[in-house]
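Have a look at this one.
Incomplete set of chains, arranged as in the complex.
Per-chain numbering from 1; labels A and B assigned in written order.
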Amino acid sequence: MPDPVRAAELELDLDVFAGPFDLLLTLILREEVDLLEVDLADVVLAYLDHLESRGELDLEVATEFLVLIAALLELKSRLMLPRDEDDEWLDLEPGEAAEELLRRMLDNRRYRRAASELEARLEAESGYRYRSAPPPPHLKRASLEAAEAVYEPARLGVAMGDLLAHPPPIDVDHMHVVHPRVSVAARLAHLRKLLRRGSFDFEEAVRDADRVTIATTLFALLELHKQGEAVWSQLEPFGEITVSARVREAGSGAGERAA
Amino acid sequence: MRDLDRTVEALLFLSNDPVTVPELAEAARAGEGEVVESLARLRENYAEGFRGIVLREVAGGFTLATDPSTEPAARRLLAKPRTPPLTPAQAETLAIVAYLQPVSRPEIARIRGVASDSATSTLHDRGLIEERGRSQFGAVLYRTTDLFLRLFGLRTLDDLPDPGQWDPTPEEEGELRDRLIRAGEARAGHAETPAHT
């Protein structure tokens, strides 16, 4: 198998890492570099630069790169998702995710080896030529009379039935499409109710909520800010977010306030 | 056998038409005299009455052909209507032609959701379908043949089974043609969705 510059040898110069791609992979797998801190877009850009400098696209290397980067992206997207037991996005345990990733890497590797085996076989076989001259017409002519019924007409009817079949409806759970289960209006009402106490912690507003509800609540909060009904403060990144009712002219519907 | 004889034998074997001495000499990178000698040796090897293949000199040059004594067997092998089992692609294509005829390749492809050129060609080669004019857009139209009727044991096209008994959605309204195209487009859209692990 020809072994040109492998994707693994791609030289990277990233914020958190400088060196060949395979070393980065190894370090990630050994947890010496935090995948969350690696900007994968930069890896892709470095790869594109590398391709441009080579002036040609080596499909073998490109495939290897795509498989590796796709595996990293998948791993990273899993890392970035909050862990939530009843969340259907995270139906794989860490062990299962690793097994799945391993299975894919082995599959890909197996068929790339098989492919080079086939290529070598075809090359070895290409010296044999087969005759393609059509047999003399007089030896070929079959008479209609000699033809007997060998096919079942039902075969055509069955084929028609298959062709008339629509695919089964798409299973939405399977597709990981999450339908909104909450409305912004409902979350606005929820926040306004909490605001009657003067202030509250955002965590409290979304306690036990699923991710869609959290997002919708955040959206509702932004809406309250726009309407001038609430302000918030966060003392440090990832810290608590305190939401307070904004001091307004008398007659606002927000009720009592406390700074 | 000498190398040149092997090469000349191979060239005669592969060529559809008789080959001349200059053509053989050029391809084999040999002199014409050498090729003539080589042909003489091959001719002994392939003299009539000894093998199933004979070497003949005809108007245009030299050619290999089968011995006339083997013709009855050759006809039995080659002349019978070729009726291997239909592949799914062929069965679907043939059903479309049988029920909708005349029908064009693009329409077949639209209903099946994939190009069906190879199935159409095979059915055509086997004599199950034939061309019947062209559509208003210039595409060749196909219909079934008498051999088709014979091989399916049908007297006329009216004897084709009613697809209704295999119809998965019999409640749906519409012409068979329109319904097939709608279903084909729905499948084509769906097939791109990756399978889940």
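Convention: a contact is a pair of C-beta atoms (placed from the backbone, for glycine too) under 8 Å apart; a residue touches a chain by one contact, two chains touch by 3 or more.
Source: prediction; values computed, not measured.
Q: Could you write the composition of the whole complex as a label formula, given that just one representative of each chain kind is shown?
A: Full-complex copy numbers, labelled as displayed: A x1, B x2.
Keep in mind that, in the parts below, only the chains that are shown with their structure count from here on.
Q: Please report how many Å separate the Cα centroid of subunit A from that of subunit B, as a whole number.
A: Computed from C-alpha means, the inter-chain centre distance equals 44 Å.
Q: Okay, in this complex, where on subunit B does subunit A touch?
A: For subunit B paired with subunit A, touching residues are 10, 13-16, 71, 74-75, 78-81, 83, 86, 88, 91-92, 94-96, 98-99, 111-112, 146-147, 150-154, 159-163, 165-169, 179-180, 182-184, 186-187, 190-191, 193, 196-197.
Q: Would you tell me which residues of subunit A are touching subunit B in their complex?
A: Of all residues in subunit A, those touching subunit B are 100, 129, 131-135, 139-142, 144, 146-167, 170, 174-175.
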